[in-house]
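Here the complex is missing a single protein chain, while all its other protein chains stay put.
Up next, chain A:
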Amino acid sequence: MCDHTFVAITFGPCDSCTLNKPLMNIYLQNEPVNYCSLCVEMMACQGLTQGENLASLKAESEGLKLRLEEERAKLHDVELHQAAEKVEPLGQLVTKARRSLKGHGNKVLCTDWCRDKRRLVSSSQVTEHAVTMPCTWVMACAYAPSGCAIACGGLDNKCSVYPLSLDKNENLSAKKKSVAMHTNYLSACSFTNSDMQILTSSGDGTCALWDVESGQLLQSFHGHSADVLSLDLAPSETGNTFVSGGCDKKANVWDMRSGQNIQSFETHESDINSVKYYPSGDAFATGSDDATCRLYDLRADREVAIYSKESIIFGASSVDFSISGRLLFAGYNDYTINVWDVLKGTRVSILFGHENRVSTVRVSPDGTAFCSGSWDHTLRVRTGRYLSLSDTHTHTHTHTHSLT
């Protein structure tokens, strides 16, 4: 059982200096060791030979980065929209709000769908179940795969799990379980394939995997040099990887088993607010404060598409794909949702309706609807229907009836 008085990651004797200190779990020659942060620094600097210092190493690493970019560019420069030239362009997207869930109190910061496809949890006000927490900014929430629990956290630096019950009078806080402890705010959390493990990301620059039952830290992920704002688990068959995005403008892909940073992408010009895998797991999209969304291909190891428009000035706070991966829904800080054609790179629709910034956009698990949560205290569940170009002309007449 983890001792909650310590805010450090793990605590104990360092493998190198044997002093009792907060420990970092690292790998040296594929062996897991526990070093205190001072020994990690010293060990890292042991690689410095005479004449080297931090500045020269930085210059060397920048040089390597440039070389890598050149190599990448040599292989091809086909962008995704060029490869998708023969694909039929999309017509008109008709959407309608089906449910508007108004709350009282705080801004909606985060939502998650339950696997039963119709329940939502949101982090200040909810549809079926509600938990309010003493700290006002609950920035992360997630539904457990079984639908029997939710996890949430925020400025309290913790992620807590609440088992759900039907008894209205039961005090949920009594059953609350503190699972994760970070040294800064919790920005995102997600259950892995079961109710037993939670992956968290934090303003302290780390991500971590926790065991729900014991509250024990199973793995920690170091590599971001600033706050980590978002994470998403890979749907791929080899599983066990996830991507995270942060204020250091980087999106990192991690191996959950070893804690290693497998791939890293740094092309955004500002904080990455949201990351989401493409349904096949071969790519992921990001939404950033630089007002663009980008698609990164994991096998090609590069960015393959940018979704931006001169008229879009505000940052994208949240992104999600439709089931087929053809559409990318992105919520922006200018209160709108822009819908992008993933293959062609064009914007196909802009949705108004919210009266404050859109903080979260999630497509339901079966793709029948998508939900947007906003600082205007509402959640809107919308359906959409694409009309191909040939349909659009005939449809506009008949459609006006059913929209009333």
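Going forward, contacts are C-beta pairs under 8 Å (C-beta built on N, C-alpha and C of every residue); 3 or more make two chains touch, one makes a residue touch a chain; residues count from 1.
The rule we apply is simple: contacts and distances are computed from a predicted model.
Peer 1: For the complex's missing chain, which UniProt name, "AP-2 complex subunit mu-B isoform X2", "Regulator of G protein signaling 11", "Immediate early response 5" or "Ubiquitin carboxyl-terminal hydrolase"?
Peer 2: The correct option from "AP-2 complex subunit mu-B isoform X2", "Regulator of G protein signaling 11", "Immediate early response 5" or "Ubiquitin carboxyl-terminal hydrolase" is "Regulator of G protein signaling 11", the UniProt name of the unshown chain.
Peer 1: Going by the touch rule given at the top, which residues of chain A touch the chain that is not shown?
Peer 2: Within chain A, the residues that touch the unshown chain are 44, 47, 54, 57-58, 61, 68, 71-72, 75-76, 78-80, 83-84, 87, 96, 98-99, 114, 116-119, 126-134, 137, 139, 146-148, 154-155, 163-166, 168, 170-173, 184-185, 192-194, 196-197, 203-205, 211, 213-214, 216, 218, 223-227, 229, 235-238, 247, 257, 261-262, 264, 269-271, 278-280, 282-283, 289-291, 297, 299-302, 304, 309-311, 313-315, 322-327, 333-336, 342-343, 350, 352, 356, 366-370, 381, 383-386, 402.
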